[in-house]
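Have a look at the structure that comes next, please.
A single protein chain has been removed from this complex, and every other one stays in its place.
When the chains are written out, they are named A, B and C in that same order, and each has its own residue count from 1.
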């Protein structure tokens, strides 16, 4: 079988190098071109020395992409930059999987309100498919533009969707308390991410106004049909990879703990990348893998349902999920090239 | 002025050595005797080498304490062991500040339910004063037995008390999501606290049944008069010291963010150890100090009040608060010997 | 092609679970039996939850191994326990790859001196092959008993062997200053490995008497023919995985920096798992992979040759190297099942 050819646009960030890590050994895909404006002409191993002897790729300008005619393009670009690429190339030349937030909303209003930016390619927003396979697999199959989900939303939505879909909880009073490793904030050095400022530290940030809030609400609403309201609080964990999300919600009908746990087993039984745990999962149990681990229980005393879910933000929260989406679009087995076993310890 | 003499019972754990760190340079106190059954006969610097040249104390058996007649005894003992000491010695010989959970409840019922233990000295439970100075300073002044608060409760209660006391929030629907460094779990090696199992990791534990739950509820109720219900979820942070607690509650009257922030400024204006911040505080900003930093805000969109508070679990969450209580009992200025500036970075 | 069947004896430690991680997806091997005396009857995922959905193996007693007739047995046992197994089973039933130190010396004298133990199976010491493929590949091919190298020795020997073999340095005045992550000290909780005692800390240990000293000296001597003397100082790094070794030695003939660097390129040119770097390598660039990265230079001012080498102590320093040896013994391509790309970040 001839292999599919793919392009990675934006190779200097963490999601770019993680895509290379996953695709270098993917049996059905060849990496056709990898671009970086700031490092073009260099070998990718000059920027990411851990890839020495693994790949041997010269970084190119994104302008060369049209010469390459890849089957699919991964956009590992910052928010606000991806839409320029989509505007320029449209959706006819190649399938696009965009890892930024630019196409995660179906209309420009919410995007422009929360991202404080004018959208330059709103004509493609509606066609874009939200790339969370466990919820929207059928739509992804035929998508020309996949909006790869945000890391926090992936962990929250997979945990909350079953509860809302089954009408178990009040969807307008949900608290999502998330904690993420620092790679989620990108590869660019900043004061707040300088090693001595994070080491031994822990903090909350972007209270009440983080851009993943509307993404979580919007997607849950789209999937369940219920109007959803979420209070989302992100925290910065002093680790490199991993997200743990704790959610609190109120049942709208009588439940027991066993019923809640059983629900997750039945919903995710056939999913390769969702593991339902009988106890709260830990971040290290999914490190380097594409798994989302979920635990759910009910506290009778306070009448709350609690979920705890974990993902590797660079895998199921970014590059891993993007490759999962690619597999679906190409009609491959969904776990192809994604069977990385968690690196623990 | 003659100095007060104090005893530290239980010197091998983290709270024991932290008490020594604080008292070694306290201007009005001498450490009379330090006990350890497992290390008696050794010098304390054999067990805690960082104290070399700082103190020179031979560890004794607790049996020798009666020969010493200290003015005050700190019990840095595990839950369930402190009460044996109190039962044996009563409250007439010396003032006791107990850092365990044994005397934090006024009646044995809740204690025995959550601690799964029979209380052997229930006759002293009612007299014991809960040692959170910002709330119960006047009672502490004349106490013979001070129950030093738990670390999680200190961070949660200082954040929630103003809201409930003023009748601002519904006190029966509060979520407390806490994250603690590993010293909070004690000095004894365990599988779950083995370095490779915590490093790069993060997890929730003791969901819905942690023993600090009734302590938070009970204390808030005692202080505010309102019946209080809290869903408390602790998480294990991969750092040594520090707790950050995020709380979520629902206003029962119309509020605005400024009003909430202002409330904390007015309540804690004169407190030496509570600092009200205009932005979410970080754990490292209080490392090694006795401060509790608090931020509070209101999210109009979801109608929730959010607080974020931080303490060093070994200081304001244990030994620091114990010394603060001692200062009050002895009639000293409350911050004496406690002016440690946070170690950041 | 029918698959080879292998056994893993000792599954509760880190090397045991790492072997499972590597062998679960190895194309030419099936895991026939995994043993654990302390956890027999449990599923391996009860002990190592990160392996959930990856493998489904009930842990057995080592006594059942004879019923299984595996082609090869990995001994992931402590020093002093492996030799009991070898004594009992001999070398005729299956090939043995021993990850302990029990068979790394050809005679019992040095072993008993440095390990403070009587060797119970000395008759097999001479036949055992030291399993460092880059140096002893031909002997490994036909071995019945492979003594898998220690983690520190692997990093030191691969760095020093070219210098001594070519007669470039004085082999009796070598300093080896090594730094290792905590998994190198095993999975068993101990005071010195309790999280708060390692976090933010760093220390040297076992000065002048670490058991890897004679292993480094002995192996270099065996390989090069030169009598070798090494001063080895290990340090404990506050990370989970990874060793970095810095060596200092004195040339015995005139050299220049380029010549030294070139030597490593030529020696390791065809090695899949040794990468020669033009700058000092970092631990994270090999995390989770089987690579050994090496940098070497010469300081004219002080007339010293310096090398810096890195390995993942659980991979090239233990389980990865064991699988590499297995591949050689089975006549497979040496990198089969070992192409894990370093997990960075």
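Basically, a residue touches a chain if its C-beta (ideal position, glycine included) is under 8 Å from a C-beta of that chain, and two chains touch if they have at least 3 such contacts.
Here the structure is a predicted model, which is why all the values come from computation and not from measurement.
Peer 1: Any idea which of A:120, A:193 or A:257 touches the chain not displayed?
Peer 2: Checking each option in A:120, A:193 or A:257, the one touching the absent chain turns out to be A:193.
Peer 1: Touching residues of chain C against the unshown chain: what are they?
Peer 2: Against the left-out chain, chain C lists 173, 175, 177, 179, 196-197, 199-205, 207-208, 229-231, 233, 235, 237-242, 244, 246, 248, 280-284, 287, 297, 299, 301-302, 304, 306, 308, 345.
Peer 1: For chain B, which residues reach the chain that was dropped from this view?
Peer 2: Per the touch rule, chain B residues meeting the hidden chain are 14, 17, 21, 24-25, 48-54, 183, 199-200, 240-241, 272, 275, 277, 281-282, 284-288, 291, 314, 339, 341-345.
Peer 1: Counting contacts across the full complex, list the positions on chain A that touch the omitted chain.
Peer 2: Residues touching the hidden chain, for chain A, are 14, 181-183, 187-191, 193-200, 238-240.
Here is the rule we use: only the chains that are shown with their structure count from here on.
Peer 1: Taking all residue numbers at the chain A/chain B interface, are over half used by both copies (same) or under half (different)?
Peer 2: Counting which numbers both chains contribute, over half are shared, so the two copies meet through the same residues.
Peer 1: Between 0 and 180 degrees, and as a multiple of 5, what angle does the rotation take that fits chain B onto chain C by Cα atoms?
Peer 2: C-alpha superposition angle, chain B on chain C: 180 degrees.
Peer 1: Using mean CA coordinates as chain centres, what's the chain A-chain C distance in Å?
Peer 2: Once rounded, the distance between the two centres reads 36 Å.
Peer 1: State, to the nearest whole Å, the distance from the C-alpha centre of chain B to the C-alpha centre of chain C.
Peer 2: 46
Peer 1: Mind pulling the chain C residues that touch 2 or more other chains?
Peer 2: Within chain C, the residues that touch at least two other chains are 14, 183, 199-200, 240.
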